[in-house]
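With one protein chain removed, the remaining protein chains of the complex are shown where they sit.
Letters are used for the chains, namely A and B, taken in the order the chains are written, and counting of residues starts over at 1 for each.
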Amino acid sequence: MRSKILIRNLYKIYNEKKENEFFALKNINLNIKCGEIVIIKGISGSGKSTLLSLIGALSKPSSGDILVNEQNIAKLPDIFSSQYRNEEVGFIFQSFNLVDGLSVYDNVKAPLVLSNINQDELKKKINLALEVANIAHKSQQMVSNLSGGEKQRCAIARALVNSPSLILADEPTANLDKNNSLIFVDILKKFKQLNKTVVVATHDTIFDNLAFVDTYVNIEDGAII
Amino acid sequence: MSLFLLNDIVVFIFIEVILLLLLFISEFSVLKVLKYWDFSATTTFQYALEKRNYLVNTIIYFTVSVKIVLFIFFVKSLDELSLLVPGAMCATGVIGANSYGNILLLFKIFMLFLLSIWIIINKLDLESKVFPYIKEKYYLFSFIFVLTCIEFCLELFYFMNIPLSVPVFCCSTVFKLDNLPFELNTSGLLIIYYLLFVVILISSYYKKSIISFFANILFLFTSYYAVTYFFGTYIYELPNHKCPFCMLQKEYFYVGYFIWFSLFLGVFFGISPYIIESITLKKYTYLHKYCILFTTIFVALSTYFVVSYYLKNGVLL
Partner (left out) sequence: MINKNFVDFSILLLLKDKKEYLFSFFIFTFIVFLASSILFISDSIKHDLFIALDKQHQIIVKNTKSGRYTPLSEEHIDSILQISGVDNVKGKVDGYYYFAQDRRYFHIVVDESLDEHSMIISSEIKSILAKFKYTTQFNFLTQDGITSLDIKKVIKSNIISNDVILVNEDIARKILNMDEDEYSYLDVLVPNNSEIDFISLKIVDLYPDIKVKTKNDLKSDYEYVFYYKGGIFMILYIVSMISFFILLKNQISSVFGEKKREIAIFRSIGFAIKDIIFLKFIQNSVVALCSYFLGVFLAYIFVFIFGAPLLKNIFLGHDASHIIFTPIVDVKTLFVMFIFTVIPFLASILLPAWKIAVEDMSEVIK
């Protein structure tokens, strides 16, 4: 399914109407078309992660609308926003956010246990995601024993397992060396081929001037410039 | 202090206190929501209120499951108590041992009905994206909370006032022959019983909630008398044993539980569509088929004992 994000007059304010009131995002307007790859650039603290978490319904905006597939996710009750995160969005976090003490396979399984699918289908989906992320050979390893690059590939497999149409990546290369960062750029290209809509928040220069990226957005002090 | 009479009673009261405590915690959240709820607001406070919704849900689900188990436990304990209370042969004597018993039993059934209706409205509320019935369901919750407190007091009064020296009446004296209301005789009762059954079937089939509502309420009372004064005698195979409780005992293969639960479930699914429709102002006919199912099981089960007795013995009692 093709995805489209339309953001209108988006504000995120912390400690609203208090002394230490802080505008994390100010009047953001953004239109992301289906299958686009968008890189949001900005220094840390500029608000790009906040924007990403709002698009991913991890937190709720102070005002404004976020329309994904023409559905406003800004004020969705928890059950629906969770369903949205589960089925429509794949997250790739800076610190990978894998569950320690579980194997790669079980980590990738986690998003699938919410839907009542049979065992065969479950296995098929997990194995496919492991193949795409190129981590199938380590599927029975504990995630704590993996290297940084492998951890990220595991996280990518988990993001892909429910075949979401939207991929959100927050500083994906911050914990990787140069080599693995380049691999990630390749994976980004793969996403483009799979026709996923991808939003990457980063300050890494490795993403500069990539031919397959559709839009670069620069963000500073919570506003797009 | 007959509260300490039986371990079961102490355990029962203890669990009821825990449930009351949980409901009290959620009532606190409920009042907050009722006072400050504003769905259009985008404040952190409003989102915190939305989260409280899930606490209330969890507690209610837990309460209902426990209440159902406790209800069975309550009936079993009454049976046990009948060994201690002089004169009582089964739960009838114990329930009738003081003026609180029968009210308490009715109250308990009514509470289970209300809680189940709450769960259905809650489900409808959660299926929507804008919490359309949140105020209605929380007013209903507050009502349930007040009733639970009253129920708890009734329980305390009831257990504290079970007489241990004065003999109580048992079912043989409580349910005398001429005890039918409105001077009905048995055949009249049976005609009404089967007539109401047909009305329920038709009204449920055509999803006429309001007819089903009234027919089921009438059916509940008719069935109580029909089972106690007519069908029961065939279960016990004794013409003068008229008792709604003895059939819960092991001697009768616990058939009473099936009979009474199928009746209550059938009636519940029969009356709840109308109540839900009047709260949500929308058609809700999904439950009618369960009403048909359980009422049919109930009628078939009660009729079965009469038919099998007739086939075995060639005569009626």
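Just so it is clear, contacts are C-beta pairs under 8 Å (C-beta built on N, C-alpha and C of every residue); 3 or more make two chains touch, one makes a residue touch a chain.
A quick note: this is a predicted structure, and the numbers were derived from the prediction, not measured.
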| item | value |
| --- | --- |
| Option from B:33, B:70, B:226 or B:246 whose C-beta touches the chain left out | B:70 |
| Full-complex contact with the absent chain, from A:6, A:67, A:122 or A:210 | A:122 |
| Which residue of A:41, A:138 or A:158 touches the chain not shown here | A:158 |
| Options A:9, A:29 or A:59, residue touching the unrepresented chain | A:59 |
| Interface with the undisplayed chain - residues on chain B | 3-11, 14-15, 18-19, 22, 25, 51, 54-55, 57-59, 62, 66, 69-70, 73, 76, 80, 83-84, 86, 164 |
| Residue ranges of chain A at the interface with the undisplayed chain | 49, 52-53, 56, 58-59, 78-79, 82-83, 85-87, 91, 93-95, 97-99, 101-102, 106, 109-117, 122, 158, 162, 170 |
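Quick note on the criterion: only the chains that are shown with their structure count from here on.
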| item | value |
| --- | --- |
| Centre-of-Cα separation between chain B and chain A, whole angstrom | 50 |
| Chain A to chain B touching residues, read off their complex | 16, 60-63, 74-80 |
| Sites on chain B touched by chain A in the complex | 39, 42-44, 47, 50-51, 54, 126, 129, 131 |
